[in-house]
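Of the protein chains in this complex, one is absent; all others appear in place.
Letters A and B mark the chains in the order given here, with residues in each chain numbered from 1 onward.
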Amino acid sequence: MKAICLTILIGFLFVLPLMAATDFYIQDVPWDEGKALNLLWDTDADSVLIQKADSAGVWQPIFLGNSTPSSYTDRDLVPNKTYRYRFTSIPMAVDSSFVTAEARPLEQWFYLHKLSYLLILLIISIAIVFYIQTARRGKDYFIRRISGLDSMEEAVGRATEKGKPILFVPGIGDLDDIQTIASLTILSHLAQKSAEYDTELIVPCRFSMVLSAAREVVREAYLKVGKPDAYKEDRIFYLTDDQFGYVAGIDGIMVREQPAANFFLGSFYAESLILAETGYNTGAIQTSGTAQASQLPFFVVSCDYTLIGEELFAASAYLSRDPQQLGSLKGHDFGKVLVIILIILGVITEMIGWHWFKIFFEGVQS
Amino acid sequence: MSAVSSSQVERRIVFLLLLIAVALPLIFPLGWKTEVSNYSKLAWNLIQSAPDSSVAIFSFDYDPSSMTELQPMAEAMLDHAFSRNHRVLVMALWPQGMQMAEQAFSKILAKYPDKRYGIDYAYMGYKVAGIVAIQSMGKNMAEVFPADLSGTKYQDIPMLHDVKTLKDIAYINSLSTGVPGIKEWVMAARDVYQTPVTGGTTAVSAPGLIPYVNSQQQLFGLLGGLKAASEYESLIDVIGPATVKMDSQSVAHILILFLIAVGNIKALRARKRGHNE
Partner (left out) sequence: MKRNLPLFFAFFCGILVIVSEFIPHRPFSMMIQTLQDWFMIISGFAILLGQISLFQSNLAKIQQRESGWMYYLAGLISFIIMLLVGIFWGTQETGGLFGHGANIQAAMGSKPFDYLFDYAYQPLSATMFSLLAFFIASAAYRAFIIRSFESNLLMITAIIVILGRTSLGGMLTSWLPESLKFWHLPNLSDFIMEYPNSAAQRAIMISAALGIIGSSLRIILGIERSYLGSDK
């Protein structure tokens, strides 16, 4: 409630009636990057014409239309530059014709409508950093078993026994997708294991930026276990940007090379079942994981192990057992508790009729 | 999970039955009617209620692989937008998206011969970088699209004179199969600039996007799969490709139900045999 009051109060202070008229006035759009002005009017006329002076001082029409709603937002302005507007009522009323006003859009230092985002982000980030610090000081955190990750050793072992390669698919997302990054962190651990066991690792990529990152990850992993010569760059390759062309390529690899273990980890869409079913058909041991909830059922049906949603992001901490990373997982749990509390509070306040709580968290710009 | 040879044979029988189930209704149409769902109605309402001469974005975020499901949606929604006299900015977040767009346009423009390039529609082309491209469009469209596909400068395209950022767009229609797609438009356009977003996706991806059709209207309806495309066709009173193919889909669904029943009978018998032994 305090935050709402603050919005109204500070918003009012930022109103810029540089040259106001009784029936036409200009306000700076509050809490923005200073590129918009609100033009408001109060007239009995049916239609209005608004003109803006260009750099040569010539009036250019920017709005001609119905007088209601009695506002127009002029966007794409230059911050701190003064703009002149001329307002005309149609049919022209004697006392309101050719009213001019000028105003300057101002940049602000905060998007107030994002206050709720900021608060949640700060609380969760502080919690994560706090748990990381306590982990650094030596506190042990428990992490439940994630069988999909425990299976990694089994999968690599099976591939080694059969003398077959391991296939790792980092999803169809680009490098700006955090699921792809999470996938690459698992690839790092998997590459170390495959290097230790001298098992071939195949990584087909859909995007060239993912290709560069995957090659770097695997090369470093081989270097780390002291087998840089075993690293084969041509086994980590770009296939195609085309979604189902990529799937066709991977299916071809699965059928021809018969990998003993398949890993589908990252962002997946409609192609998930085609990949998983083909892998199932070849008899490979399969591990999948994605945060795309709609694709999880397909993976669950056709794969031996599936990482569900956040388990994909917990993988690095789980595999490395690094106390700092385990501490950060505790921060996620705190976030979950916070979200549950907020959901319950939201339901209660809506039932009571206190809509400000929902409005605050909706974060809609006025 | 090891696949055994008997299951391989079963799989092939299943595939054959499905092929027959899909093919027969295409040869001998059944003419079954489809009921319109709320999700399709919401998407239709958004286009229906947008003012005359509004500028809309149609983003073709798919490639030929999913055209069976998405192309009928694109054509029906484009038909609707043109019938409401909307001006359409055509773009793609997928490399092959523009080819899909031009196919849809060539079909629909035959119905609207008066529509003129640059005034009623403009091809702005494919943009790399997905969500980052959308974020940039929110700040300055001309910077993201310096020129259209034929090289005409953004400023010289009549329908885009008043379109500076995403805020000047009446609605966005993203037809998407994956990433980047509808989700990116919701995150970067709807949530940040409040520009209404609607769209269509494949049936298998639709459940993941339904949570965005909510009271905050992050998504104004959603067309999921061929059924939704046929619903949209019935909303605009057109018998299009989706309506024709719906019979096949319905029969295929019924076959899947039959297969589930067979699978259960088989499992039950196996369990009984196990008990007896």
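The definition used in the following text is that contacts are C-beta pairs under 8 Å (C-beta built on N, C-alpha and C of every residue); 3 or more make two chains touch, one makes a residue touch a chain.
Please read all numbers here as calculations on a predicted model, not as lab measurements.
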Note to self: Using the touch definition from the top, which of A:L77, A:A101 or A:A314 touches the missing chain?
What the structure shows: A:A314
Checklist line | Of A:V99, A:V169 or A:V247, the one touching the omitted chain in the full complex | finding: A:V247
Margin query: For review purposes, identify every residue of chain B that touches the missing chain, sorted by number.
Written below: 7, 10-11, 14-15, 17-18, 22, 32-35, 37-39, 63-68, 96, 99, 102, 127-129, 132-133, 135-136, 139-140, 143-144, 149-150, 203-204, 207-208, 210-211, 214, 225, 227, 246-247, 249-250, 252-257, 259-260, 262-264, 267
Next item on the list: For the chain that got dropped from the picture, name the residues of chain A it touches.
Entry: 31-34, 79, 107-111, 114, 117-118, 121, 124-125, 128-129, 132, 174, 176, 178, 181-182, 184-185, 188-189, 207-209, 211-213, 216-221, 223-224, 234, 237-242, 244-245, 247-248, 252, 256, 270-271, 273-274, 277, 291, 293-294, 296, 298, 301-302, 308-310, 312-314, 316, 320, 322, 324-325, 328-329, 331-332, 335-336, 339
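Convention: only the chains that are shown with their structure count from here on.
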Margin query: Using the touch definition from the top, list the residues of chain B that touch chain A in their complex.
Written below: 1-3, 8, 11, 63, 65-66, 94-96, 129-132, 140, 164-165, 167-168, 177-179, 194, 202, 204-209, 216
Margin query: With touch defined as at the start, can you tell me which chain A residues reach chain B in the complex?
Written below: 75-76, 172-174, 176-177, 241-245, 267, 269-271, 273, 280-283, 285-286, 292-295, 298, 302-304, 362, 364-365
